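There's a structure below that I have some questions on.
Part of the complex only, each chain left as placed.
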Amino acid sequence: MATIGIVDTTFARFDMGSVALDEINKNASARTVRITVPGIKDLPVASKKLLEEQGCDIVIALGMPGSAEKDKMCANQASQGLIQAQLMTNKHIIEVFVHEDEAANEKELAQLMENRAREHAVNVVKLLYKPKKLIKEAGTGQRQGFEDVGPLGM
Amino acid sequence: MATIGIVDTTFARFDMGSVALDEINKNASARTVRITVPGIKDLPVASKKLLEEQGCDIVIALGMPGSAEKDKMCANQASQGLIQAQLMTNKHIIEVFVHEDEAANEKELAQLMENRAREHAVNVVKLLYKPKKLIKEAGTGQRQGFEDVGPLGM
Amino acid sequence: MATIGIVDTTFARFDMGSVALDEINKNASARTVRITVPGIKDLPVASKKLLEEQGCDIVIALGMPGSAEKDKMCANQASQGLIQAQLMTNKHIIEVFVHEDEAANEKELAQLMENRAREHAVNVVKLLYKPKKLIKEAGTGQRQGFEDVGPLGM
Amino acid sequence: MATIGIVDTTFARFDMGSVALDEINKNASARTVRITVPGIKDLPVASKKLLEEQGCDIVIALGMPGSAEKDKMCANQASQGLIQAQLMTNKHIIEVFVHEDEAANEKELAQLMENRAREHAVNVVKLLYKPKKLIKEAGTGQRQGFEDVGPLGM
């Protein structure tokens, strides 16, 4: 049985980890391991530890970068670290970041965070169990949290 | 027989992977392995897995970064990861990115994505089978997807 | 008995290391090792040495980046290095940076530096001894040094 | 006998590799290995392969980044990769980049590309055979491709 790791943050303003966990359980019967860290910069090593010390086959890393310039830089560092962690382990870590300034108000932001977490949880399941389904979706303009934009009109 | 890996994304709005695969098959009789991942940040580890776990000798990684500032940052992270993956494997990964704002409309964008994917697929074949042909083209202002600019007028 | 490393800088204008040490001692009976380096760019290797050569299980790295553009770039390099050090050791390094321009005057800046150092010292203790407590705080908008913003209103 | 690797690109608009090769042959009797890759992002792994698979003791990597914002980002990624490749091999890779917007017209740009390639080829020879000569030039304001600015007037 495959093991899926879930890691999120106390900094985020919506419990993305619980939502991702719920969606994974709806779509697959995998073992899951969940942890929470303070902020997005703590996600890379936490994800790597899940992969290497907790036997996870894949990880979903969720966070909500703030809207200040300094926060964008943190998001960049976190993303670079998540990519490095993947290269060091040869395993996927699906990053689910929702920037605090992506929505017009708190309600919409919470909805976006839930939707994106759920849709990427489905991607995690596809990568693990149905990789050929992803090939069929190649170039189809999939978006997570917003409506899909679809393929280019030609 | 050499093996060429092809990886593209569901985020892109044109099926770059199929086009690259078609062009490779036209120019070489290599074994090919194709996979698709959600977005460009997933390309580095996917490429490394193709090289290390699927026996690929070279990989072509295709994606379409969005036009927002945040998307440019993602493209930067993905490119850095692709370079790291190459350094960790001592194998080439040819990156084929078409930025969503490189063309004036959807039709031109799709054409650009097809052309660049095809021309870089030819580069993959040259790197694998005809490296001396590339030396002859050194400094000749080759461009992929647009017309070549040629060497400087002196 | 666990060992916690503390590293700060001579560049900072407030003794963050002593405050972190005090808070750790209030919340846990761990062995502690403290060192000080000139600036924030020296923190990554100093933290890694604490983890690998001094037997630390976790490190808290404290610094005060200046307010000039050049200083922001240094902070970015230091943060990237701290993430790399964590990935190389599979251990957490909690970064506590207070930017010199985060407060209106020297008194407020000193207070912010003390508060953030203390609150992150508590995070270090939680990561080490009470990881489940962090899961309960997932998505609750925790902030260090400023008041928590709390979960999104829905 | 030492081996010097030369790698350049088909993207550049001047044959920097041939000029570097010519200058190396004028200044040293070393074995040389030349390859060409499509663009500057392909230089890091190509250089590392020259060092590790072709027995090179040092490499000169030449390229011409374009003038668009996107091109600057590519140049940054390539330079970071070249530094990583050096750290992974403990060997020097001398980067010779001429940005397309460094000169006023095509003729001046070609001249600059030739001059910088030649002067850095001499640096490669110095690093390999005459490291003490470089110590004598420490702090003397050497420039490659343009006139030296010299030491500060005091």
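Residue numbering begins at 1 within each chain, and the chains themselves are lettered A, B, C and D in the order written.
Heads up, the rule we're going with is that a residue touches a chain if its C-beta (ideal position, glycine included) is under 8 Å from a C-beta of that chain, and two chains touch if they have at least 3 such contacts.
On a predicted model such as this, the values are computed, not experimentally measured, just so you know.
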| Given 4 placed chains, full-complex copy number | 5
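Here is the rule we use: only the chains that are shown with their structure count from here on.
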| task | With one step meaning two chains touch, work out the least steps from chain B to chain C. | result | 2
| How would the chain A/chain C interface be labelled, same or different, where same requires over half of its residue numbers to be shared? | different
| Of all chains present, which has the mean Cα position farthest from that of chain A? | D
| message | Report the inter-centroid distance (CA atoms only) between chain A and chain B in whole Å. | response | 25
| message | As a quick test, compute the distance in whole Å between the mean CA positions of chain A and chain D. | response | 40
| For chain A, residues contacting two or more additional chains | 80, 84
| said: How are the chains arranged in terms of who touches whom: line, ring, star, complete or other? | reply: line
| Chains grouped in pairs wherever the two touch, ordered by label | A-B, A-C, B-D
| If you look only at chain C, which of its residues touch chain A in the complex? | 72, 75-76, 79-80, 82-84, 86-87, 90-95, 99, 120, 123, 127, 131, 134-135, 137-144, 149-154
| task | Spell out the part of chain D that touches chain B in their complex, as residue ranges. | result | 8-18, 34-38, 41-42, 44-46, 48-49, 52-53, 70, 73-74, 77-78, 80-81, 84-85, 88, 106-107, 109-110, 113
